[in-house]
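This report concerns only the one structure given below.
A protein chain is absent from this complex, but the other protein chains hold their places.
Moving on, here comes chain A:
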Amino acid sequence: YRWPLDEAGDGQRLEHLASKVLQNARCYSVSHLSVQERIEKKRKAALTGGGQLRIAAQHKRGKLTARERLELLLDPDSFVEYDMFVEHRCSDFGMEADHNKYPGDSVVTGQGRINGRLVYVFSQDFTVFGGSLSGAHAQKVCKIMDQAMMVGAPVIGLNDSGGARIQEGVESLAGYADIFLRNVMASGVVPQISLIMGPCAGGAVYSPALTDFTFMVKDTSYLFITGPDVVKSVTNEDVTQEELGGAKTHTTVSGVAHRAFENDIDALLNLRDFFNFLPLSNKDPAPVTECHDPRDRLVPGLDTIVPLESTKAYDMLDIVHGIVDEREFFEIMPNYAKNIVVGFARMNGRTVGIVGNQPKVASGCLDINSSVKGARFVRFCDAFNIPIITFVDVPGFLPGTAQEYGGIIRHGAKLLYAFAEATVPKITVITRKAYGGAYDVMSSKHLRGDVNYAWPSAEVAVMGAKGAVQIIFRGKENQAEAEAEYVEKFANPFPAAVRGFVDDIIQPSTTRKRICRDLEVLASKKQTNPWKKHANIPL
């Protein structure tokens, strides 16, 4: 999209902002005009960051400025800025010179509203020293994080930084660590979201990594420990920035980022949308918004979605879209470990976390990546009171040396652990296969599932009929007959239902209705785990 608007737009907007600030400033009872003038000058300087030339350069890269980003992210006129007058304290290498001081330094911080709800934000300003992190920069970020924790509101970081302020040396490193510590302290207390909108390299990457969600902007953002030059000198690999740490790499290969967006505007508008799914803190219930989708809506398409042949695939997303409010599903990591689907949706207006095996990809098996992906998502939901709805069609864990050597035992245990420790409402729907250990893992009744349903097509068994018969009747004739017997006995929902391991066998088209009703009941669920300093998840 190219909007044919006048080029003077930016200048005008900045002027407008500046005049607003001036108006506010004039409200002071002013006795020393020189101080008043200095205040105005500083504020104006703060609003232009690194200056018009650098702003133009930022735009030329297809990126918006730190302030433009905040304007888009937050409700109009809701931003309250802190620390506009903070300046860096470095006095080496000529940094002490006036022309090297920028009011506010290389980050804009404060709080504001997204759709009326409180959020703390910081937005790194690439036009000031490439957004590099000085002690002052870190201090500003820490201040809003501390307040967010006290108030109980999420923190959103817009990252666009070249890295440490090298001139400041260890002070910059200390700043990183201060932020890391706060990221860890805030983890599980308030939601933390990172949107990578430019470079983010070296130690800086660990702050996003510690937050709950990391989003990226395609083509203009990078995340890596060391850049292509260092990679070349150390491992002799030729790799571009994009290949090494671009949005595609991190959303499909490494799993570092949870989603990528087309450009700054697309990313920020989507972030606003995403924010609406989250509670403000671990003290708040999952948010409920006005919903136009009837809670008792039947979904006739689900009655035919599971193919009759158990080897045939279908798209779990079709089930998810059919069941949730208005077919709206914010998928997390849609291009990574696609054999499991996770994301946020609403049921009768209330945020829920969805976890589903995806039969379309690798038969929906659990492997290392999908287990880790699922586990992290489940733990987020549990930390922030978001009910979890699990759709199960899993043939088991993926066999093979690659998986065993990679530690599937250790990683698969994470998902098991996450489901088991979760105390939020847990509703499980077995759509087809629930085989072996993977059945146990996928929010089974045994792991304190609150309501577990089976569709008529469900098969809860130790394994598929063929494999089972080969073991039970090894070397015997009439394998086909035995297989039929096994199918008759186990490849259906009855063995689980008669033992109470599923609470009911339900007509697929009624699934939405049932879940909405259950969630209302479970809204007052109270469950606690034994006291512990912290649990020891198999990392």
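One rule holds in what follows: a contact is a pair of C-beta atoms (placed from the backbone, for glycine too) under 8 Å apart; a residue touches a chain by one contact, two chains touch by 3 or more; residues count from 1.
Note that contacts and distances are computed from a predicted model.
Candidate names were "Propionyl-CoA carboxylase alpha chain, mitochondrial", "Autophagy-related protein 101", "RSAD1 protein" or "SPT3 homolog, SAGA and STAGA complex component", and the UniProt protein name of the unshown chain is "Propionyl-CoA carboxylase alpha chain, mitochondrial". The chain omitted from view is touched by exactly one of A:Leu118, A:Met149 or A:Ala209, namely A:Leu118.
Among the residues A:Glu37, A:Asp296 or A:Glu488, only A:Glu488 touches the chain that is left out of the figure. Among A:Glu68, A:Asp125 or A:Asp503, only A:Glu68 touches the chain left out of the display. In the complete complex, the hidden chain is touched by one of A:Cys291, A:Met463 or A:Leu522, namely A:Cys291. Chain A residues in contact with the hidden partner, per the touch definition given at the top, are 1-5, 9, 13, 59, 61-64, 68, 71-72, 75-78, 113, 115-118, 151-153, 219-220, 261-266, 269-270, 272-274, 276, 280-281, 283-285, 287-294, 298-305, 308-311, 315, 318, 321-322, 325-327, 349, 456-457, 464-466, 483-484, 487-489, 491-494, 507, 509.
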